[in-house]
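Only a single protein chain was left out; the remaining protein chains are all shown in position.
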Amino acid sequence: QSNVSLYGLADLSVGRTQAPGGQSTNSVDSGKMSTSYWGIGGKEDLGGGLSAVFKFEQFVRMNTGAMGRFDGDTAFSRTSSVGLSSASLGTVTFGRNSTPLFVSTLLFNAFGDSFGYSPSIRHYFSSGTVTGDTGWNQSVMYASPTFSGFRFGAIAAFKTGDAATDGKNWGLNFSYGNGPIAASLVFQDVKKDSAVAALDDTRTVQLGASYDFGAAKAFAQLGSIDNKTKDVGYDIAGLGVRVPLGAGAAIAQWSRIAPDVGSDRNTLSVGYLHTLSKRTELYAVAMSDKIDNLGTGKSYSLGIRHKF
Amino acid sequence: QSNVSLYGLADLSVGRTQAPGGQSTNSVDSGKMSTSYWGIGGKEDLGGGLSAVFKFEQFVRMNTGAMGRFDGDTAFSRTSSVGLSSASLGTVTFGRNSTPLFVSTLLFNAFGDSFGYSPSIRHYFSSGTVTGDTGWNQSVMYASPTFSGFRFGAIAAFKTGDAATDGKNWGLNFSYGNGPIAASLVFQDVKKDSAVAALDDTRTVQLGASYDFGAAKAFAQLGSIDNKTKDVGYDIAGLGVRVPLGAGAAIAQWSRIAPDVGSDRNTLSVGYLHTLSKRTELYAVAMSDKIDNLGTGKSYSLGIRHKF
Partner (left out) sequence: QSNVSLYGLADLSVGRTQAPGGQSTNSVDSGKMSTSYWGIGGKEDLGGGLSAVFKFEQFVRMNTGAMGRFDGDTAFSRTSSVGLSSASLGTVTFGRNSTPLFVSTLLFNAFGDSFGYSPSIRHYFSSGTVTGDTGWNQSVMYASPTFSGFRFGAIAAFKTGDAATDGKNWGLNFSYGNGPIAASLVFQDVKKDSAVAALDDTRTVQLGASYDFGAAKAFAQLGSIDNKTKDVGYDIAGLGVRVPLGAGAAIAQWSRIAPDVGSDRNTLSVGYLHTLSKRTELYAVAMSDKIDNLGTGKSYSLGIRHKF
C-alpha cells in the first residue's frame, strides 16, 4: 500500500490521586502526563505543493486496556479527519478535529496536555468550564500557512440535532512565533449539543504567550469564559516555567480560576521530567489543587511516557 | 514480523440529506461515497501457489470518530477472515465475509458501494429489502480462479441460535469478464437470524452487466427479492453510466424498486468525481429519491475520498 504511519503514546504511572475535599486513592494510572493513544495517519503528495492528509487516533486507558477516555467515548475521539493541505493556501480537514482553544491551552502551559496535572487543562476543560469537548464532531477546520511568523485558523461544527437549544460551534485563532517568542489569541463559541445531552452554551477568549530565555522558558495564559446558559463568568490566569536541568527539565505551573459566583480554585503543579531518549522519559510530578471553602487535593505520580 | 498491510479509506463530505417525505438536514458526513474504514491484512506465500490470507477491517464514522456503521455494530464488521488461497483451486475464507450479492450490487452500478448515493445499494440493502446484512457472520466463502473469463463463488453461514425460525444462509455467484464486457448472476437465500433479533427470510436473484464503450461505461442490473416471512416480492431495475470527463468522470445511476404491495420508489443520482491522484478524489454528487404518494428526498454532498 502507501506510506501509512502507525504511531502513538503510552503513559503509565503509579501514584496518589485526591480531589479537593475528597479521599485519596492509590492506583496505577494511564495518561497522567499525556493521554495514551495510538493512531494511523498519512500524507499523500498530490503535486504542486498539495497533499491529502488523514488521521484516525484512539485514546486507550492503558491501565485497564479500555478504549476511549471514558466508557461511552467514541472509538477515535482523539482525531478522525481527512483533508487537503497546501503549502501556500493552508490546510482544510473534515471530521472530528481538536479545537484551536485546546491546542492553545496545551501549548502555553508547562504541563502541556496533561489531564492529570496541568492546572490550565484542569481549569479550562476537565472541570467542565469550557463546554463542548476538546475535539469537535462534524467539524471543518482551516489552518493557514505561516506568514512572517503569523498564522491563523478557524473551525466550525454543524449542529447535532433539531432541538431549538442546539446550534453551531465556531472558533478562531491567531498565532505568532519568532525565535524565542510565541503568542496566541483564541476565540471560541459553543452552542452545539452533544449526541447524548444538551450542553451549556459558552464563549471563551484566551490569550497565551511564552518566551524562551534559554536557561528557562516562561508561560503565561489569560482566559475568560462566559457560560450563557447559566449566566456565570470565569476568569483564568496561569503562569508556568520549564527549566532544563541535568538530563531533563524541571517544570512548574500555577493557575487560578475565579468564577463570578462560588469559590476560587488555585492549582499548582511541579515536576521533573527525566529524559531517556527523544521519545522516552520518566516523570515525577505533584499537584496541590485547592478550592476555597472545600479543601485541597494533593496528588503525585511516578511514571513513564513513551512516544512511538 | 511479516509484511502486514495497514490500509483503508477516508471519505468525508459536507451536504444536505433528505429522506423522501422528510425534513432536510445539513451536516458533515462520513462515508457518503464509500464507507470509511481502516484495516489490517496480509498474505503469506506457502509455496506451490498456495497462500494464507487474513483481514481485519473496521468501519469508522469519521465525522464523530465512532466505530462501526451504527452504535452496536461489531468492531470489525467490514470483514474479519482467515483462509487459504490457491492459484489453481481458488480461495476459501472463514469468519465474517462480504456476500457475493453485495459485491455484485456494487460492481454493476455507477455509484459503487455508496450507501449515501447509490440507488442500487439503497434499494437492495439500506432500505431493508434484502435481509441479513452485506457481510455474514459465521460464514465460509469460496471463490474460484478465473477460467477463460468465468468465475464462480459460494458462501454459506451457520445458524446463530436455537429458535425454530432460525436457519442457514447460502449464496452463489457466477461471473464473466472479458475485455469491455462483464456480467454476474447471483442467488442468495437468507434464513439466519442476527445475534440480537429474528430476521425476515428472503431469497434474492440478481443479474448485472456492464460494457465499457471507451467514451462511456454502461451498467445494468435486474433483481428480484422474495420476502417469505412477509410474503411480499420486490423487483429492482437499475441503469447507470460513467463518462470519463476532464480530470475525472461524470456518473449517473437510476434505479426503481417496485414492491408487490405499496409504493414504487425511483431514485436518480448524478455526480462528478474529480481525480487528484489514483488514491484521492473530490466529489460533487446529488440524488433525487422519490417514493410515490410520500414525497421526494433531495440530497447533495461535496466531499473528498482518500484511499490509503
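A and B are the chain letters, set down in written order, and residue numbers restart from 1 in every chain.
Following the convention adopted for this analysis, a contact is a pair of C-beta atoms (placed from the backbone, for glycine too) under 8 Å apart; a residue touches a chain by one contact, two chains touch by 3 or more.
This is a predicted model, so every value here is computed, not measured.
Student: Where the complex has a chain not shown, which of B:50, B:185 or B:250 is the residue touching it?
Tutor: Of these options, the touching residue for the absent chain is B:50.
Student: Of the residues listed, B:63, B:79, B:184 or B:253, which one is in contact with the missing chain?
Tutor: B:79
Student: Tell me where the left-out chain touches subunit A, residue by residue.
Tutor: On the side of subunit A, residues 5-8, 10-14, 23, 25-28, 30, 38, 60, 62-67, 276-277, 279-280, 303-304, 306, 308 touch the unshown chain.
Student: List the residues of subunit B that touch the chain left out of this view.
Tutor: 1-2, 4, 6, 40, 42, 44, 46-47, 50, 52, 54, 56, 74-84, 94-96, 135, 137-140, 157-158, 162, 195
In this section, only the chains that are shown with their structure count from here on.
Student: Just give me the whole-number Å value for how far the CA centre of subunit A lies from that of subunit B.
Tutor: 39
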